[in-house]
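Below are the structure tokens for one structure; questions will follow.
Left out: one protein chain. Kept in place: all the others.
Going in written order, the chains are labelled A, B and C, and every chain counts its residues from 1.
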Amino acid sequence: MITKVVKNASEAISGITDGMTLMLGGFGLCGIPENCIKELVNQGISGLTCISNNAGVDDFGIGLMLKKRQVKKMIASYVGENAEFERQLLSGELEVELIPQGTLATRCLAAGYGMPAIFTPAGVGTEIAEGKEIRNFGGKDYLMEMAFEADFALVKAWKGDTAGNLIYRRTARNFNPIMAMAGKITVAEVEVLVAAGELDPDHIHTPGIYVHRIFQGTDYEKRIEQRTVRNAV
Amino acid sequence: MITKVVKNASEAISGITDGMTLMLGGFGLCGIPENCIKELVNQGISGLTCISNNAGVDDFGIGLMLKKRQVKKMIASYVGENAEFERQLLSGELEVELIPQGTLATRCLAAGYGMPAIFTPAGVGTEIAEGKEIRNFGGKDYLMEMAFEADFALVKAWKGDTAGNLIYRRTARNFNPIMAMAGKITVAEVEVLVAAGELDPDHIHTPGIYVHRIFQGTDYEKRIEQRTVRNAV
Amino acid sequence: MLDKNGIAKRIAQEIRDGYYVNLGIGIPTLVANYIPEYIEVVLQSENGLLGMGPFPLEGMEDPDLINAGKQTITMLPGSAVFDSAMSFGMIRAQKVDLTILGAMEISEYGDIANWKIPGKLVKGMGGAMDLVASAKNIIVAMQQVNKAGESKLLPRCTLPLTGVRCIRKVVTELAVFEIDIDHGGFHLLERAPGVSITQIRNATAGRLFVPDHVPEMQL
Partner (left out) sequence: MLDKNGIAKRIAQEIRDGYYVNLGIGIPTLVANYIPEYIEVVLQSENGLLGMGPFPLEGMEDPDLINAGKQTITMLPGSAVFDSAMSFGMIRAQKVDLTILGAMEISEYGDIANWKIPGKLVKGMGGAMDLVASAKNIIVAMQQVNKAGESKLLPRCTLPLTGVRCIRKVVTELAVFEIDIDHGGFHLLERAPGVSITQIRNATAGRLFVPDHVPEMQL
């Protein structure tokens, strides 16, 4: 019988080659596929187009790939907090396409749900609308936005099983489930990998049909970007 | 503080009046809002347009409303198993609009996600396509289908909390979560109602923001339409 | 000539290890009985389940757990439950590897009619239109002639269509056909044990292409 379980990140990202389009789950540094990113950096695959809500920080997340000049184009909604990113953008080494966050999310959903395009009011009347079809429904204007296409989606879940089913934890869910649905090949790294049957079918966020390869990651750093606390009263 | 919790079905459906459009969750008799349906029958509200995947059986589910001639129009994907339904349809008392099941589901999703229309290939080249806009994406034709509008959505969940969060059980989930998102007013009946905080936020299928009224139902019959068993070996 | 179980058995040979499969009502449901033990297949039920298992034992029926035919079922280890929008989302996105369904008529261009007979009460298309419009790999399981002895493999469908140019493979009690949806025509791939080319010709109203050698099915 064939299995979706692979040994490690190296095996998981096999087939990713220079110039491909990747989706990477996570919001800020929360819920990012740390192991896969590290392995992309190790292997030095370059010329990549990365679809991800953010671009990491200088020394973590997609920032690590930027530092090694592996990213040709970044498609994101917010890219602050990254000096190397700024440098490459200003020097013209890096292309950047900024997309409203909801549009980014819904273009992933569209891909996963086999819908070629969606309508959203986000960006109507702004520079985001340039060159896009505008359509009025019920007196309100909407932009037609196209489903994403990505060669690989790299996502991070909390728990997964050998059938590829995934469960996310707290707001580390974010873009992961919708990118998991959207990749031509979807790779999931999980903190805990269990046998099929150990997860309650009602608790699963991403059904295994969307996941092609799964492995238990190691050495999760789960770095906090903005540590904020309140004082005990 | 205002509360979403209502006493019973009668209070829950208050405001539903003759001629309104309702969504009713469930697939066959599985996961249907039994208490709300009984109360609709009690109150005899009529001239209703019902959006539901099926139309119940003669003596259960929406069939009970049909028997009392409360339904003016049925929007569904499959309406077999119902003799009274047939009679009313043939006599012209009942309007029926048949919609592919995936189109039905996605038009609910569209309403819940604020998307005025979606594209689906279902029905291209068939009588379903008549009068609809056809659009080609990537060499494939799609129909543009509009988001539903419903005055009330009546759904059934397994567990719910006082904040309106819902958890469904097994395939009784079906259309319930997407209809819950789609009603102008959404009423949820649950088998078990607990205090806010008792459900794991990661397990919730329908966030409470979509639910306006919630109550714990009684006397659930949960009838099985096609009891099928295998022999012990 | 094959019986229903024979058709199911032949179709089961088309299933590959790791496939996600959606089985329609009727003969397609029987296919599950003939999936070899050494391959692993996940059955999708379009009401919202992956990992459908066999019917429950008597007394173990769960009203909250049914398939798209509304029958009580069980779940296998590794199952996942989801709502109907996601279910048809994965169908449209072609995540389901193989769809097996029945038909009333198939045209030589791969059109299919299986939901409505004019003059008879229509019950609805359920998920059939979504499945045929979306699936990349569909096998139709059907009797090749109707009760009146007329072929159901036609130049054009006479009944209201469920989908157009979507069916590429048909398995009947007589044969296996591949359909050339670009140029039209049923290409005979295999014949059922003991069935002659002439029998197949007589039961095929649409254009039939017969190669020099037509192997017999290996069941």
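Throughout what follows, a contact is a pair of C-beta atoms (placed from the backbone, for glycine too) under 8 Å apart; a residue touches a chain by one contact, two chains touch by 3 or more.
Since this is a predicted model, take the numbers as computed values, not measurements.
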Study note, to complete from the structure: Among displayed chains, the one left out touches A, B
Point to revise | Selected from A:T106, A:T162 or A:T186 as touching the chain missing from the view | key: A:T106
**Study point:** Contact footprint on subunit B, counting only the chain that is left out
**Key:** 1-2, 111-115, 161-163, 165, 181, 195-197, 201-202, 204, 207-210
Revision key, fill the gap. Residues of subunit A touching the missing chain are 27-31, 53, 76-80, 86, 89-90, 98, 100-106, 108-109, 120-128, 158, 168-178, 205, 222-230, 232
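We take it that only the chains that are shown with their structure count from here on.
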Review point. Hey, which pair has more contacts between C-betas, B-C or A-C?
Key: B-C
Review point. By mean C-alpha coordinates, which chain is most distant from subunit B?
Key: A
Exercise for review: Would you kindly tell me how far, in whole Å, the mean C-alpha position of subunit B lies from that of subunit A?
Suggested key: 33
Point to revise | Distance from subunit C to subunit A - Cα centre to Cα centre, in angstrom | key: 36
Revision key, fill the gap. Among subunit C residues, those touching two or more other chains are 49, 75, 81-82, 85, 88-89, 91-92, 134
Review point. Multi-chain contacts in subunit A: which residues touch at least two other chains?
Key: 113-115, 201-202
